[in-house]
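All protein chains of the complex are present and in place, except for one that has been dropped.
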């Protein structure tokens, strides 16, 4: 036995231990340096972003902690793999094996990652805020909550839509500036166009004077179409946000009443009937 | 023979056995530590989640045991691979080989994983509860059962829809707050708009006073459209959940009867007929 | 020659053979243990599942033998690879090579695996039984056969639809509880709504008393819509499964006859014609 | 030179050759055994399948030779790789290199594999036979040829559709049992429903007695709908395969003539015209 | 220096060179054998295919040279990789590196490969010939050119459609046998069906006697539908290819004229007008 | 120290340097040979292609320089990898690492490669030229510019469509030969068909004589349909490219005027009104 022990090359073992120790120390130092530098870069980046984009501190804080924890998890993962590799444990095989399971789960969880990435940018670029009226992913409504995974949109009939962020491709935000009110009015082919335009424009001017929600117009654009039974005139206005429907309703009522007053007809569908006797 | 045995380097064999033994012990210790820590993290995470989100203990228990068993399976898998690697059995090749079969199965079973991941988040975020009236994956109905793989939705005609969770992208939950009742009423172009509005508003006020399901309104919004044969007025109300259809039905009946009383016409489609003799 | 043979290191060869033999024995033992344990786990799992879900013994048997044969094939595959690896035959390269062909075939056969995985869960969760009337994968009909790869659905016009299980995403099963009968009746704008409702409700009560297929109702819900030419009333009932169409037919006939009796009109489409002379 | 040759370790070379020879022999023996066993398994599997499914010998033969040649190609491929690996030719690298080209081709040829896999199962499960009238992949018609890659369907207007098997997802086979004949008849709102039903049922009974293609019925189901201008009655029958259209035509003609005889009207679309003078 | 050179183990270098030389020679011999055998197999396969499928020599030649050049490129690629591997140049790494670029290009060029594979089979199975009238990939028209990458289809309005072969999934070839002519004729509800059928059948018999493009029929099938305003009778015939439209036109004209002669009406849309006085 | 230096095996170092040098020289020679040969092959291929396809020198030049620069980049890439591999720098690991980033970018840039590959073939096969009127990728218009990445199409309303080449799947080129003019004319059911055909054919012959844009026809094909209110006759002509709309307009005007002259009616939609007294 002793003889056997003597044959062991203690020098090489010592050398191995020394090399591994040095490696471990170097790895730890590198790890700490990278973590410190990474943390500072993230902090300063978010400080700058906050100043530039006037983000609320709450929102900045959410994004910052998400970024930091992703950064930490990645670093720790790398540390573990490198340390295991140092002890010659077959990390590659282990990881390849885990890859099979991982890939299957990855495909399933892919949507989750996609949700978070999209959610991150929606928050960062402030494409929607709580309270905005938006159209996205086929849903219309008021945003009630914006999270990293889902956005809650309250539809107009009271339904609450839970939309995963990956479904939010394009966002149509209806709460980002003045809106347009548009009213199309059909008049009879027998009516005088200039006369009708004058009547409508008078109505428009009166409303523009009294309704403070109107920013620009309303104005008659002209003959939008020669329809099957009517000559269509288009009226257009620019209004304050969220008041466009009210302005449109007011315009419709006022124009209808002015037409009644001036004897201008909003025609029903017309049809020319050619009478013929039945042959048999 | 003896001579041959003598040539064997018993020292190296001993060293090998020693190294392997130490490795195995280290691996086992690491395994036990990781399992204990992981279990605690999962427990405390669910305890916190339960407090924060007011989840029922039953639901928390389901999610917690799912999480723990996934965690255990992954750990055991890693343990087996690492131990086999220690005995120099060609794990990488074995796993690569299994990968071919695994990938094929993985593609097939991908839906299953997707179901469970989605199901997990639906349960966690409480996007739907048993008894909710929801629209999702093209189906309308009352949720009868929510599982990790499938959700059962009872349609209104009695059909039971089995929906795999991966099909549940967005959820429109109609049982999450007050709902809106909306009635569009067409009046004749010959009727006075203000008069009709007054009649409707009176009906609305009377119903608002007697029907306790109404939370806000109903109110006449104004002229919603100048239709082909009628001037469309819109009435809108906010009601308690699930009572919106009843309120709409009551509003329709009451407005119709009030119109009859006040001689206001709900017009049929109109057409102007221009008579012409047949040329030949 | 002899000299050459003497140079051969017989000791090492012997050692190699010894190591390989020990490895093979260990592998076989591990294989047998795993097979035995796996078999027992599968058996007990299916026994439990059978008790809990009240599955028929035949269905349980089908699923159990599928599970066992998959388990066996996987074990044998692993055994072969491990044994080949023990003899240092380049399994990894071989498998990688096979992977190219395998991947191409895998993409093609992916549907097959998907069929079996989906079929397994359909059988396990009893989402459809032979004889159920279902809507799935765009087909309507009675299930004639459920297999691991295809489901046969007999359409109502006699066509037999062969549906691969992977096409069966959501299942709408119409044979899972009571169904709803729904009849919409339009009455004239000139008729009294309360009167019509009374007449219909009387009919409903009479039918409810005589038709034992009706579970609940039928009842008049109220004014469902103010249509272009009629006031639409909705009648709703809950019936035993598969009798809803018969009940609807009986309701329609009885209401029509009661209306005739009481002089209530089911109106044709109305149109107001405004006569105008041709201008030219 | 000679000195150099002396330095060569002939013993090791001899040993290498010996080892390689033994390996080759073992590989060949394994190859032959596997081929023999595989061939027998395939043969017996197809013999059993033929007995169980009553397949024609021709079809069985086609599937069997396809299975056998796939099996042979795979075995030869494995043999080549293993033998090359034995000579230490870098198979893995070679295969990885081929993999790049192979993957590109594989994506392109993927459809081909998919065709053959689907074709195999269509033949095996006898989902369609030459001469069947089927609907699949958006085409209607009579199957003229079923192959492993394409299926030829002769449309009713004479067009020949070449359908790759991978396009054949679900098959609706209209030649698998009795078919349903269905005729919807509208009667006037002024006609008596019971009277009309009696007339139609008499026609049905007379046809049922004379037309031997009818298996069950025809019977009047009842009031299918209260249409805009007519009360719709539904007649349904079960007929021998491929005769349903003839039966429907006969039913339509006979019911029309019986209605003429009994003065029951099949009404034209109705409209109520409310006459109004033009206001202006 | 000299001392250093002496230390070099020339024997090993010589051995290495020898081994490499032998390897190279073996590889070249294997390469030549495989090329010769492969070439012969391709030749004989195409000779057989030509005889069996009656393909034109030109088409066979195109497919044969494509097959041969693919075979050559693959062999040369393998040769290069094997030779480089023999010199221990890191082929695997090189190829893996090339793989990244290759995969990116591969995705882009994937369509190209898909084109050629599909084109190969279209030519081989003669699914379309120049001059055929086909419907495929959403285009209707006469095939002007069939290539390995694109097929040119001349639409009926003169447009030339360039269709990549991968877009050609199913082919509907209208030049593969007799076609069907189908004419639906509506007669009045007041006309006698038997009378009308006799008149039409007489017309059909007269045309069948004079028009040599008709292969079978035309015959009156019977009452195809009880339409809103007419009883629809269906006439069907089998005609020579490409003459179906001419036959249909002739049938329509002849039936219309025969109806005029016999006083059978092809009715206009009917509507029943119920006159009502305006209430207000 | 000196002692240590003495222990260094200078011979091996020298040998290593020698081997590396020889390798480098061989690699460079191979590189230069391949580049020269490749360049010549590309040149001659394009020279041939230019002669065969009558391509303009400019277009040939564009394609040639693209091909050459791709070839050069690939060669340089291979050179770098091989040289690095010679110095034992871990290229494989480096490349695998780059692969992760590369794959992510590759997916993103995949569209770019797809654009260039498609663009290459569009230019090579001359599927569209600047000035052609084409329909592709859902856009109609005149091609203004064809590039390797995008094609610019000027729509008829003046809009400029930027279409990435990968969107150009099939191309419908309307500037590749004679076009068809098609006019459908409805005549009254009371008019004589033969008479109308004669009138139209006379008009056609007169136009054919005077309009030099007409290549063939126009001719009356016959009764295209028996419409709801008219008998539809079809006139067809073959015209020079881009003049089909003009010819159709001329035909329509001339036929209308000839019909007026001969008293043939182009009928309005017909309806038979059956008058009925309101029942109540």
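Chains: A, B, C, D, E and F, in written order; residue numbering restarts at 1 for each.
Keep in mind that, in the parts below, a contact is a pair of C-beta atoms (placed from the backbone, for glycine too) under 8 Å apart; a residue touches a chain by one contact, two chains touch by 3 or more.
Keep in mind that what you see is a predicted model, and the values were worked out from it rather than measured.
The chain omitted from view is touched by exactly one of A:35, A:149, A:176 or A:262, namely A:176.
One of F:185, F:207 or F:223 touches the chain omitted from the figure, and that residue is F:185. Seen from subunit A, the chain kept out of the figure touches residues 9-11, 14-15, 23, 27, 74, 77-78, 81-82, 85-86, 91-92, 95-96, 98-99, 102-103, 106, 109-110, 113-114, 116-118, 121, 125, 127, 135, 169-174, 176-180, 182, 189, 193, 221-226, 228-229, 231, 238, 241, 244, 270-279. Listed here are the subunit F residues that touch the chain not shown: 4-5, 7-8, 87, 89-90, 92-94, 96-101, 103-105, 107-109, 111-112, 137-139, 149-150, 154-164, 167, 185-186, 229, 246, 249-250, 252-253, 256-257, 266-276.
Note that in this section only the chains that are shown with their structure count from here on.
Averaged C-alpha coordinates put the centre of subunit B at 35 Å from the centre of subunit D. Measuring from the averaged C-alpha position of subunit B to that of subunit C gives a distance of 19 Å. Those residues of subunit D in touch with two or more other chains are numbered 92, 96, 98-99, 103, 109, 229, 268, 270-276, 278-279.
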